[in-house]
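Note that one protein chain of the assembly has been removed; the remaining protein chains are unaltered in position.
Here is chain A:
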Amino acid sequence: MFALPALIALPFLGGLAAWLVGLRNGSARLPWLVSLLTLLLEALLLLGVTGMTGGSGWRGHFAMPWIPLFGIDFRLDMDGLSLVMLWLNLAIAVPVLLTSSREIKERPGLYHFLTLATIAGINGVFLSTDLFLFFFFWELMLLPMFGVLLIWGGEHRARATLKFFIFTQGSGLLMLLSILALVFVHVQETGQLTFNYFALAGTGAMSRAAFPIMLGFLIAFAVKLPIVPFHAWAPEVYAEAPNGGTILLAGILGKTGAFGLIRFVFELFPAASAQIAPVVMAFAVVGILYCGWLAVAQDDMKRLVAYSSLSHLGYVVLGIFSGTRVGMEGAVVMMVAHGLSTSAIFLITGFIEERTGTRDMRRLGGLWPAMPQLSAFAMFFACALLGLPGIGDFVGEFLTLLATWHVNHVMAFFAAAGSVLSSIYALTWMLRVFYGPPVFAGEAPLGRPVAGVMWTLGAATVLLLVIGFFPQPLLDLSAPAAPQQIVSLAGGAR
């Protein structure tokens, strides 16, 4: 079954095509069309994969030897969790590429290539079940992002990019150390050199070295997510990235960290992660409050959303580390809903910045009359941000808080207090940007938003409402499969 490798190869090849097409005549139109076509094909492929593979547990499988001397295979497996993440990735790719033609004037083909290559790398991260391959994709997805940040970023992009890369790569090396330590523990116990996730799942939990090994994984994922003491790179990078890059970073790239926490930290080392869970949860609560507090104090819209995004990711961490099924489900819903709503808000702020030339809220105000449709959408997503029932974010927040309550009342109390802060910054954002006396009165070109942006926002609204009212299908679909489960479609021996 070549569907899984195709899911990774397709965006990459499509991006390459977009770049080559763009090189020939330099217009932005052709690469845009090519990458739209790529996304369409990817969606069809994903639809096919979703339809063909039913049931629970591991839904798809692909393996071929890669570096046999080390027991390294090109091994991909898909469970419900990876499927949901793949869909989210695709959903977030759409606004990133749709809006690019407005923002990216310079070398559009290259932009499309780098973005699609990032998406391919992220798909690889979600699918690989060989630890070496996973690490390979984990590092690989950052390279194109480096280019996106550096070529199209803001004024202080050099510093921000360097910070981002050094943080993530340095922590990645710690993870490499952990992967190898795990592999050699396995070698000592069974005499077999392999990087197979399923084979290692047995040894990881039992080993005496489980705790330090788990820490290496945890730190790498905590940096990527980011969890609070490791968050220093994030606000600066979010603020300096081009809008498409910010959406990619906040919407999906951070989620690879959460995915890693579930797939590798929690399922490989259940006991060790239960041991460290109170500490991580405490940091998550601190993060919810601290980043919420910082978001309240921002004047820069993009930084406000960046901090609010960091704050909300705290709920994801809480859900995962509560160690309950409810918490895990809540975390997944939260990831999806947060990915959609944050991307939408970044899209809105990006659009406002493009029209007014500023994202400083002290210089904005009264935009509602000038751009009523957009403002209505903004209101909806602000409500999503503050956790209004009926919208996807609420389901996630509620489930994670419920799970946290079972573990620790005090933490649940403080985490819930975070939603007070989110109400404050979300409504302040509305108030300062859209209400009040119009600052840009009489400037007509502010209105009439582009159809593409409106359609994207509309789609995100519908999806968030569906998740908000009928979360059960998503919950059923997204349950991560345990490594011990047998691959039902296994095309070969594991």
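By our rule, contacts are C-beta pairs under 8 Å (C-beta built on N, C-alpha and C of every residue); 3 or more make two chains touch, one makes a residue touch a chain; residues count from 1.
The rule we apply is simple: contacts and distances are computed from a predicted model.
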Chain excluded from display, named as in UniProt, from "PPM-type phosphatase domain-containing protein", "Carbohydrate ABC transporter permease", "NADH-quinone oxidoreductase subunit N" or "Cysteine synthase": "NADH-quinone oxidoreductase subunit N"
Residue of A:Glu103, A:Glu139, A:Asp300 or A:Asp360 touching the missing chain in the full complex: A:Glu139
Among A:Ala6, A:Leu20, A:Ala181 or A:Ala205, residue touching the chain not depicted: A:Ala181
For chain A, residues in touch with the removed chain: 66-70, 132, 136, 139-140, 143, 146-147, 150-151, 158, 161-162, 165-166, 169-170, 173-174, 176-177, 180-181, 183-184, 187
